[in-house]
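To keep things clear, I will list the structure first and then write my remarks on it.
What you see is the complex with one protein chain gone and the rest in place.
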Amino acid sequence: MKKLLVFQTDFTYKEGAVAAMYGVVKSVDPDIEIITATHEIPQYDTWSASYRLYQYVDFWPKGTIFVSVVDPGVGTSRKACVARTKNGYYIVTPDNGSLTHADRYFGIEEVRQIDETVNRLHREDNGFVSVFHGRDLFGYCAARLASGIISYEEVGPAYDVSQIVRHEIHEASVYEDRIEGMIEIKDPNFGNAWTNIPLQDFLNFGFRSGDKVHTSVYRYDELIFDREIPYYDSFGKAEDHSVMVYNNELNKMSIAEVVGNLCADYGLDFGPEYKVIFRREKDL
Amino acid sequence: MKKLLVFQTDFTYKEGAVAAMYGVVKSVDPDIEIITATHEIPQYDTWSASYRLYQYVDFWPKGTIFVSVVDPGVGTSRKACVARTKNGYYIVTPDNGSLTHADRYFGIEEVRQIDETVNRLHREDNGFVSVFHGRDLFGYCAARLASGIISYEEVGPAYDVSQIVRHEIHEASVYEDRIEGMIEIKDPNFGNAWTNIPLQDFLNFGFRSGDKVHTSVYRYDELIFDREIPYYDSFGKAEDHSVMVYNNELNKMSIAEVVGNLCADYGLDFGPEYKVIFRREKDL
Partner (left out) sequence: MKKLLVFQTDFTYKEGAVAAMYGVVKSVDPDIEIITATHEIPQYDTWSASYRLYQYVDFWPKGTIFVSVVDPGVGTSRKACVARTKNGYYIVTPDNGSLTHADRYFGIEEVRQIDETVNRLHREDNGFVSVFHGRDLFGYCAARLASGIISYEEVGPAYDVSQIVRHEIHEASVYEDRIEGMIEIKDPNFGNAWTNIPLQDFLNFGFRSGDKVHTSVYRYDELIFDREIPYYDSFGKAEDHSVMVYNNELNKMSIAEVVGNLCADYGLDFGPEYKVIFRREKDL
């Protein structure tokens, strides 16, 4: 097994935190390969941290160890953990909602709380530091795990998977006259809204490329978007600046303004408070 | 030969696309080393993609494979290809203008269309996906090539080099009374305008450090910049905030506002529509 760690954080590269964290990894074992997934998760946004893991984890070789540090609760009693997913990956993260989608889509097999007496960096000059767990705890523990210094069991004591902190999800459901779901994330480059409604459900419901889809978005109970728009199986088929339904790279139904920014132009955002309903015209 | 891939895209790190693409590479062969050239090519800007390859490709070891994914036409009939340059590099890219400068400056020896029946990632759950060729096609095919799973010939069928999609270039030309060229790119950090006029032509024409250069820039037929400015062979010789001609890191003549932003302050941009003329005062 290749010694490899994949990192995502909200640190940005504006300061030296990433370099300090990576240095700790290399000090544990210079043979560990470090891959940057991203350091631009929106600040404190554990929902996005969770979603991004879902977006890319299972494209990696089985056994890959991911480190996710979006940690608004550093210094509080939130747990620091390493989860093992049912599809064979490890995620080193604060237990603060960042495991929501991995749990929902991959399943969590086991979770262990990092034993800070063993798996935390202690240096003479940083005895008091309690603010940078990316460097001193998550990066350090992950490096020990990747290098084989500790086994998964030696991360620390297991705790019940049911105790993992999860964000609320509004699950996708197919009804006779509609499909419901939520805006699960937005594509920050293009402003597209990605729902959690699977393409397969959408096709089973009867929609075909070229069909009109009555699309409603509610924020809590307020209807904020309500339009008849086409579904296309390719962007090439849509007019510029038109609004359309398409299936995204994870085969979830998504809404785009072609060569535009749907979320900005229509005030859409993501999270369980953004409910989406797809209907046929004839069922209105 | 080292197993190495160098990536440039317009994905940014704001979402998980880079990490998914890199995961596919490592799943093909964990020994492939991944280098990020940049993920900040301006969105959809195939001209910049093309120019950036020219800027850095030939500083790499011969045989290096580059992956460039700026792909506004994903899902249309544009070809996906791997080009082999005359100076010994491989470029995996949509054939959409991204090879313009590699063709102009290095020459393209051969180009092959990626055979999607073989060199495209198929997963049970992504049978329908047609929107993320960086992950499923370009990254995947490049990884197979870098790892030696396929030879260059096994990428897919060759097609005629003359069919490669090229952006228009206004070539640099030396006349008796002037040198003409275009603004080929701008330096986005400093706002300098980089022309395609070689330093050697400029020196052969007779200009020497300290000389005044009458510099005109046209946007299409409109004269938008027309000034007598000095040429210096070093920034150290110019006054702050003065406008000057210098030779850039690729030995092309460039125009800068020292400790300023020429392009922003004077409304200059790049592309064949921005024609540049350097003249001596006496020839006006």
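Every chain is named by a letter (A and B) in the order it is written, and numbering of its residues begins at 1.
We adopt the following convention: a contact is a pair of C-beta atoms (placed from the backbone, for glycine too) under 8 Å apart; a residue touches a chain by one contact, two chains touch by 3 or more.
Just so it is clear, the structure is predicted and the values come from calculations on it, not from any experiment.
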item	value
Touch with the omitted chain, as defined above, among A:K26, A:K62 or A:R227	A:K26
Interface with the undisplayed chain - residues on chain B	2, 4, 6, 8, 35-40, 51-53, 55-57, 59-61, 64, 185, 187-189, 199, 233-236, 246-251
Those residues of chain A which, in the complete complex, touch the missing chain	10-24, 26-27, 30-31, 34, 36, 43, 73-76, 125-126, 128-132, 135
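What we mean here is this: only the chains that are shown with their structure count from here on.
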item	value
Distance from the mean Cα position of chain B to that of chain A, given in whole angstrom	33
